[in-house]
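The chains shown are only part of the set, and none of them has been moved.
Should a chain be cited, it is by its letter among A and B, assigned in written order, with residues numbered from 1 in that chain.
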């Protein structure tokens, strides 16, 4: 009797940090394909346009499924996460305004003395064509991805609301089915987490809340041994990308493009300044989020500019020069 | 005997500021189509890969053609600049590294004690297919636009190396043929300038220098009377866009998206917070430049989300709430 891939659900409390301090909920073999279930960023508690988010939501947001131990991953390796499929496990999505959170309001960090914007909830319904409609006003095409995904940092436990060099809450639409994500490994088993699925999201995630959904993701895991990367990388059929996360936003841009250059230097034989030049004419640079504790930008290079075979025997993600 | 549109060439010295202090070089009627000739950002002086930019270039960069007086434009109006065509007037393009200038180096503003990167010049040749090739290494598709374009500010004279609410050195690839640019008018005749044509450019203009070309642009000018805008706007066949220019980069993002919301509120009847929500799910946000004295980001909304007819009788660009 045949069966689909193994399904992984959070057995107990969800996680609200990316860190090395929780016990793995599952162990996955190299090359294994599994389905991971996630709840939405509000723990599925925001279900009506009549709710006030601030009175419904608890102190922690963005629950993660994990950590998942990937067998064979060792510190200094790179974790390879092939995203095979993303499916919604309900027929609606929710977005909202949360006081002092978002791209066009003062926040806890960009603090002003002004009153907050009003709270508001938008509930979207999935349509027969797969789009998500808000009332009869507009329909957003289904373009799902995982907003939060990553591995455990060295020694820190980082809030699931923050992105960083471990991945985390990057809110990057290219973390989607058909693409492969590369993540640093700092612990045996890598300790992988994911959550915060989005039915769709604009670049910048302007109000801070995408089309939040509960979802099941199908992932295949692998490991590149002995190759360390500094920041998350993404490969699509047509592009290679790096996600840089920092404040101010120009620092995120600097990280993303410089790491992309180091990647092209190490794996595709580019001279460093030639790669710098090439991106000046052919690179892409968009904003994943402008709302989280740390902003995420994506730099990308079309694969048509890369030599057909990587220069160094297929070791795709390679470390940039060591930095303290 | 038929003839094409009038050709405008800079009669004397080129301009290195956007300001109200120079005499117009030409007067153009509302609705008139003209061809404007521009030289490249290095005044066509960088012609060989053997040159060191710092020893060839003078104290001023980015010469502009202008100012051009558009008849009928008055303070408080919006200037409409339809870009009909862009042609290169030579068969090569140049890029280079200039010391302490660019996205991945310390600069005059992001000052460090480190040594500069080496200077280097890349000369590209136009190919029969229209692409620009650097040696036999790579070809960049022809995707021309004007890097610098704008009107005279109120009372300031702003360096042609800077972008701002007057336009200027935005380095935004959407300022291209087929699109329409809207600019604020602060003086009778608007006092329009342009230059800095690029055969192509990556998002962010990473090293600070695109594929610089001499060019001729075909423009049709018009005026929307009595409608003031705060920041440059762009309309393509499929999208409306706003360019925000500021530092740090998140401020440019805030400007671009908030002005886009005010536009949708004033001209398309959107509730302000609904527009905020819509961009959260459907907006686009990319980096034009991460290298100039001020960064430029572009926020965009697909036209399919707009009511077919603007809400207020076609007065497309309308002022956001007044701000001091």
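Here, a residue touches a chain if its C-beta (ideal position, glycine included) is under 8 Å from a C-beta of that chain, and two chains touch if they have at least 3 such contacts.
Bear in mind the structure is a predicted one, so any value in this text is a computation, not a measurement.
Asker: How many copies of the one sequence build the whole complex, if 2 are shown?
Answerer: Shown in place are 2; the entire complex has 4 copies.
Just so it is clear, only the chains that are shown with their structure count from here on.
Asker: So, what's the distance in Å between the C-alpha centres of chain B and chain A?
Answerer: About 33 Å separates the centre of chain A from that of chain B.
Asker: Note which residues of chain B are touching chain A in the complex, please.
Answerer: Against chain A, the touching part of chain B is residues 95, 97, 102-104, 117-118, 120, 122, 134, 137-138, 140, 200-211, 247-250, 253-254, 257-258, 261, 273-274, 276-287, 290, 295, 297, 299, 305.
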